[in-house]
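Presented below is the structure to which this report refers.
The complex appears here without one of its protein chains, the remainder shown in place.
The block that comes next holds subunit A.
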Amino acid sequence: MSDNGPVQTRSPVLTVRRVDAYHAITVVAPQIAERFRSGQFLSVGVGGEHSSMLLRRPFAIHDVKPDYGGTVEFLFAVRGPGTAWLAERRSRDLLDVVGPLGRPFPLPRDPVNCVLVGGGSGAAPLFPLAHALRRRGCRVDFVLGASSADRVFSAISARRIAETATFTTDDGSFGVRGRVTDALERVTADARADVVYACGPMAMLGRVAAAAARLELPAQVAVEEAMACGTGLCMSCVVPVVGEDGFTRMARACVDGPVFRGERVRFDDVGTIPFDALGAPGWKAWSDEPGAEGAPEREAG
């Protein structure tokens, strides 16, 4: 309905290719390409018209190009029958695509120094972000981590876009052995970083957010949470997030996120309802305490 909201399209597949250990599909979707801002995702129906797989699969948008009026690319690993079906698509097949969805990464007004941290295929949205930051004159440095060499994502393009690119693997098969957070302090110091952007698995994001807080750097993190609809309806993808008023709400990753300020996400409580979250058993007792400052905007959604 609105000009910058998501659209639903039947989009022809342009290419299906392999990128390292992942599959990449590019679809022609001009309306999605033109609305896209980095950090946003799309969702794809799988299995065809009479599919018994009802739920859409969400994917971060990895690349947007002006070809054919506008194309978008997303990446995935085959994890089940839905993604296996996607991997079998060929040029000119039609996909049911909804996007762009979610809140994008906020971009700095000034040309500041940005360190972009990604884990596995979760690094995908960092590439359009890097381009957007470079267009604003920002310095970009990458720290990309993965379990092993074949899971390190787009090492070549990372080196091409960024001032520096540091790689870490759990098994030491590529780059430095260890975690992204092991390299973060050095990279942020060398780059004189002003801000950290991160996306990847929840545990990694928690460590990055904590490290950024220790280094007194603001962090913007894009979370990965299982979704059923991607449009804010189903309330599946909730994450405990602290609001401006100090109250924790169960926020929907799909419409309230996926990008949040790192220090706002209660990573240690992900997968739980914190006792003091708005509408949780401990919330009322707490807000009724004498001296509690004002009533929060009572929104648990």
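Assume a residue touches a chain if its C-beta (ideal position, glycine included) is under 8 Å from a C-beta of that chain, and two chains touch if they have at least 3 such contacts; residues count from 1.
Methods note: contacts and distances are computed from a predicted model.
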{"item": "Protein that the absent chain corresponds to, by UniProt name, given \"Dihydroorotate dehydrogenase\", \"2-keto-4-pentenoate hydratase\", \"Dihydroorotase\" or \"tRNA modification GTPase MnmE\"", "value": "\"Dihydroorotate dehydrogenase\""}
{"item": "Given A:42, A:191, A:238 or A:259, the one touching the chain that is not displayed", "value": "A:238"}
{"item": "Contact with the hidden chain (one of A:20, A:73 or A:225)", "value": "A:225"}
{"item": "Sole contact to the chain not displayed, among A:6, A:102, A:145 or A:257", "value": "A:6"}
{"item": "Subunit A, residues in touch with the chain not shown (by the definition above)", "value": "1-2, 5-6, 8, 45, 52-56, 96, 98, 225-226, 228-229, 231-239, 250, 255, 270-273, 277-280, 283-284, 297-301"}
